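A single protein chain has been removed from this complex, and every other one stays in its place.
As written, the chains take the letters A, B, C, D and E, and residue 1 is the first residue of each chain.
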Amino acid sequence: MAAQSSDSQATAKKEETPLTLITKTPEEGFQLAVKLSRKGVTTTQKDKNVLFMLREVYSRDPDALIACSQVIAINFQTVAAANNYWRDQK
Amino acid sequence: MAAQSSDSQATAKKEETPLTLITKTPEEGFQLAVKLSRKGVTTTQKDKNVLFMLREVYSRDPDALIACSQVIAINFQTVAAANNYWRDQK
Amino acid sequence: MAAQSSDSQATAKKEETPLTLITKTPEEGFQLAVKLSRKGVTTTQKDKNVLFMLREVYSRDPDALIACSQVIAINFQTVAAANNYWRDQK
Amino acid sequence: MAAQSSDSQATAKKEETPLTLITKTPEEGFQLAVKLSRKGVTTTQKDKNVLFMLREVYSRDPDALIACSQVIAINFQTVAAANNYWRDQK
Amino acid sequence: MAAQSSDSQATAKKEETPLTLITKTPEEGFQLAVKLSRKGVTTTQKDKNVLFMLREVYSRDPDALIACSQVIAINFQTVAAANNYWRDQK
Partner (left out) sequence: MAAQSSDSQATAKKEETPLTLITKTPEEGFQLAVKLSRKGVTTTQKDKNVLFMLREVYSRDPDALIACSQVIAINFQTVAAANNYWRDQK
């Protein structure tokens, strides 16, 4: 889930804006869920070189990919509830 | 969960319509939960060739199939809540 | 969770009625949760012969059985909430 | 989670009373969560001899015991919500 | 999660008071979540000697420790909701 590599510079910048759970669209909400899932990984392993090395492994391991998708799904529950499921927006 | 193969062209098109959590029926809601689960996988591993190769492995691994079903179940909770469980529709 | 075998004909028929989350009783709700869990598996692996073969393996693997029960529990949360926990029915 | 053995006769009888999520106390609610977790296992593997044999294995496997506790926790969320957390009862 | 050893006497006594989900503070709520997680384990494996032996193993296994923390987190969701997140208490 620490999938950033070439765009890590940009991501680092983005993380300086304060975290909020409110997003304009479901798509942005899903991307926030991905970001929260990565944040859960980088909190435990801060070394970007280690993270990059591990990513080479788990991005080719089906079990790990499914587990990543599960963490994203749990975070998406939180983000979707926070945004009242973007119901008013249709 | 990256189960598309022959119909990947069609899927690619569908993904261009903006994501919404609101669906007409529970059946469509379940299909959306499947789509969100795949999206969680393809976010981490974008290479379609790798995904297709891995799929050959995990679609024959009972543990992986059950894990897929679990991610779908979590996403279906989100979609069902968003649609107020399609209660008004009966 | 693809536990149907002899009664697969009957199940196939049942699946043609449109999916709804509303059930009359908690027992029917639990059976629906089982059905949703199977649907999550068959969405990823459609080949009934493969499913039947895998079932021989995982129905004798305690870890897989517990994992099945977990997916059913997650889907039962959704179904129970949809039916307002069948509270009005007592 | 198919922990019944000597008392399986009694359990069989109990299962004939229709399933309800409403219980008088949190303790009974927890026992119902255990029952639902077992039901999720026996739905997939119906053969009591196999279940008993597997139980000998997983009841001595820490990972399986923790996984059992997790399924019970998920079902307890459902039962506790159904009973409005037994708040009126204190 | 069957972490009691020297203080098992005291714990045994506590378990005789009827189970309630209502606690005075978040800290007590967290301890209740731990207790519920242990209860889920001891329901499946009642033999205290086996539990103690297994504990020696899993308390040194990172995967098992993380899994324990997950079960506690699920039970804490239930307890926190039951207490309306102790919001009135600040």
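Basically, a contact is a pair of C-beta atoms (placed from the backbone, for glycine too) under 8 Å apart; a residue touches a chain by one contact, two chains touch by 3 or more.
Keep in mind that this is a model prediction, so the values were computed, not measured.
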Contacts of the hidden chain among displayed chains: A, E
Residue ranges of subunit E at the interface with the undisplayed chain: 1, 3, 25-27, 30, 34, 59-60, 62-63, 65-70, 72-74, 76-77, 80-81, 85-87, 90
Subunit A, residues in touch with the chain not shown (by the definition above): 1, 18-22, 36-41, 43-45, 50, 54-55, 57-58, 61, 63-64, 67-68, 70-71, 74-75, 77-78, 81-82
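The rule is simple: only the chains that are shown with their structure count from here on.
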Length of the line joining the C-alpha centres of subunit A and subunit B, rounded to whole Å: 17
Of all residues in subunit C, the ones touching two or more other chains: 1, 63, 67-68, 70, 74, 77, 81
Chain-level touch network, classified as line, ring, star, complete or other: line
